[in-house]
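Notes to accompany the following structure.
Not every chain is included here, but those present sit where they belong.
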Amino acid sequence: MTFNIYLSGEIHTDWREQIIDGAAGLDVAFHSPVTDHGASDDCGVTILGAEPNKYWHDHKGAMVNAIRTRKGLADADIVVVRFGEKYKQWNAAFDAGYAAALGKSLIILHGADHQHALKEVDAAALAVAETPSQVVEILTYILTGALPQAGSAEAAE
Amino acid sequence: MTFNIYLSGEIHTDWREQIIDGAAGLDVAFHSPVTDHGASDDCGVTILGAEPNKYWHDHKGAMVNAIRTRKGLADADIVVVRFGEKYKQWNAAFDAGYAAALGKSLIILHGADHQHALKEVDAAALAVAETPSQVVEILTYILTGALPQAGSAEAAE
């Protein structure tokens, strides 16, 4: 019973790598959007032709990226959505809502300062974590039943 | 064939009233979240008991509000989501994602400056408008087939 896990949201830190590395050995499969910011923005026009209007430039790229995102969300058992410190990150919240409507198990990952602004998103989640290592601990527990030893969480960070 | 329309998002301007007034006479029924900010924040603890921890204070309120939001989204034919100038508005993007996954017709309403940040949300929409009067014109056209006369859009604003 492999768990498919989609890692959505912030693309400027290495939180995905931390989770993937930390979960080594568990029966999980990770999927993500394309996290190369430039490629993600320009994929539409690079492949399907330039657009003079920035709106359609963005639109074409967003549509192409949606092919990957939809598959990742549709196949996921668990969707982890990370909100970083900067930017609007509306695509992250959109993915969270999309996943919630599909009945996916949501884990939201964000710092304490976003708590109030994310209260509706957090309310749809089964876990709200602050660090990638907590997500690893959840996955470890869910798949093996093992909880972290006392003190191990700090050590892992 | 009444169209049920859910008006999600920004609660600091009168855009809902503009749309509701403009659509007078059409076979539409509008629904919205509770737009009293204070009541919306405190409904959980006021009814179900105080929480010393701000996170659970927010959580209880967000859950109670979700009862209304889910019904509004589930019954809607069209979901209009407005992004204002300020704040994170992650609940608006969450509602847009939720509605998209349910297959609702989405109309996104925002200013030109949010275009790039909202590209994934816009990509899921059937219309992206800048003003409430454009939403009224869409509803009028969808329900009656009538398009605005030349110059009427500016006049209506």
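Going by the order they are written in, the chains are A and B; count residues from 1 in each one.
Throughout what follows, contacts are C-beta pairs under 8 Å (C-beta built on N, C-alpha and C of every residue); 3 or more make two chains touch, one makes a residue touch a chain.
Computed from a predicted model, the values in this text were never measured in an experiment.
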Per this structure file, total copies of the shared sequence (2 shown): 8
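Please note the rule applied: only the chains that are shown with their structure count from here on.
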Intercentroid distance (Cα basis), chain B paired with chain A, Å: 25
Touching residues (chain side chain A, partner chain B) in the complex: 54-55, 58-59, 61-63, 65-66, 69, 83, 87-102, 114-124
